[in-house]
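The other protein chains are all here in position, but one chain of the complex has been omitted.
Then we have subunit A:
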Amino acid sequence: MLASWKARLFVGLSLSLSVVKASGEQFDEQLTIQSLRDGKVASTFSFKTLLKGVSPRDPRTLGAEDASQHYNVFPLALGQILREYAVTELHLSLNAGRWNYDRWGYPKEPAVGTGAELWAWMGDGGQVSVDHRWMGLRNALAGLFCASLGSLDEQRTTSPDRSFEPEGMLPDWGVPHRIRHATLPSENVCTENLTPFLKLLPCKSLSGIASLLNPHRLFDADWHGMGIHVLWREDEGVEVRLTFQSVSDPVRSSLGRKRDWSFRSLFDRTIDRQCPIAKTSEITVALPSEGSYSINPEPSVVNAGKASFDVATIDKPLDVALQWSGDFQYVSGFDKPITPFSVQRTLRGSSQAHGQLSVIVKNHQNSTQQVVYLETMPWLVQFYLHTLEIRVDGVRRDGIFSDIAYIPAVPHSRPATFQGILTLPPSSALHLTMDVTKSFLRYTEHRPDAQRGWDLPPAVLTVLELDSNTSTARHPVNPRIYTSTLLVDMATPDFSMPYNVIIFTCSLIAFIFGSVFNLLTRKFVVVRID
């Protein structure tokens, strides 16, 4: 009896699954694991849902009734937000830690700035303005992902269209598209953000690659971050890509000097069954170029230094493990930069009123490079643009910084956008300095929580590749590089009780002194007027 019921259920389930596969939705999942030079292991989860033949909502139809949304795989909660605010392209990332480009190279997913970053392309036109939809979007996403995205308000919103070009396509509705971008560097990512993230996946974390997403291990990694990317391509449709990246340190947790890893050691889980909805479910391991190692189980395909495992066909439970024969030794020069150029950004000066922004960009290549340099600075720190100075290897140079666009900050309301193209001479260090002033906050603007300073968002550098034919046609082909975030100390009153006592005592003493001074320096006489 029970068996026949189970069989019927199975038949029904597989029927419905076949329906899904046949309809215009497709789900692919992928995991990429790579051992890094310093013994750490970078893993990138990518879950891609494609809604075929669908285009984003035209903002001019916002007043009218929207087409009904029937999704089987595509996350409805996200879909509703996208339709409601007519968002064409959306990128949200929540990261913890600082991505070390010098040691780890470029990440698989470029959005690795510390904290929360949200940017969206939206068509302009229709009844509801872009800014109004942007406000609704960030509040809706804040609710969906349990993150303080509501704080990405107009004090943090900028429109840097040169650094954040759309990754997909923008529909040609005859109306222009606008970008809105905001970062919140002090936003941390944690379990409460991962749970809603998993809910957007068709198999949750029950099966397939997503079953490796174990919060206990992911949030112990040296670096971790999640991303939600929505984009549209004319020939495909709307694509939602959910990503999770982490950099774990097996050397640290091995208590010895081994950098061996396995799913068990990295995630404390194995893949027990495949996600039945996934069209492809692939695990790719970048094989080390040196040293003797062994990989278990035998990969399905080995191609160009990469071992691939097809989760659907391989024996389960699947626990991929990579083992080296010897102990791990840090090779000399293990932290020599492997990216074409490296960036350092610091805020110097210990004064609470002034400081100096210092950006050092080192070009490690033998050719001239051009990068777009973008600062989206909250009004807490304001630039003195006339003090901008660029030195190349210690020598002052002009003409290095071109195409400068600057929207100054408005205190208490708008951040500054500072953008320009830096030309990096071959094999040189470029040092950009600029004096800044730190704002004086109104006392209600001080946050009620512990006063550790104010986080400033990372600067973003985007490489422009010089076109071989015409030097004017430029497209960003390389990933964006995020600098580290900064912490700035503003003049802060000590809100603690002892200082109040000191202030009161001082007032009292001043009062007594005044009285005594009067007594000593004045003479009181009775003048009789006859």
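One rule holds in what follows: a residue touches a chain if its C-beta (ideal position, glycine included) is under 8 Å from a C-beta of that chain, and two chains touch if they have at least 3 such contacts; residues count from 1.
In this section, contacts and distances are computed from a predicted model.
Chain not shown in the complex: UniProt lists it as "Gaa1-domain-containing protein", one of "Ubiquinone biosynthesis monooxygenase COQ6, mitochondrial", "Gaa1-domain-containing protein", "Dynein axonemal assembly factor 10" or "Nucleoporin Nup43".
Touching the missing chain, out of A:F334, A:Y384, A:F440 or A:F504, is residue A:F334.
Across the entire complex, the residue among A:E89, A:D222 or A:E282 in touch with the chain not shown is A:D222. Across the entire complex, the residue among A:E89, A:D249, A:E282 or A:E375 in touch with the chain not shown is A:D249.
Between the chain not shown and the residues A:P56, A:P110, A:G168 or A:P185, the one that touches is A:P185.
If you put the missing chain back, the residues of subunit A touching it would be 38-39, 96-98, 100, 114-115, 185, 219-224, 249, 251-252, 255, 330, 332, 334-335, 344-346, 348-350, 356, 358, 360, 431, 450-453, 455, 484-487, 489, 494, 496, 498-499, 501-502, 516-517, 519-526.
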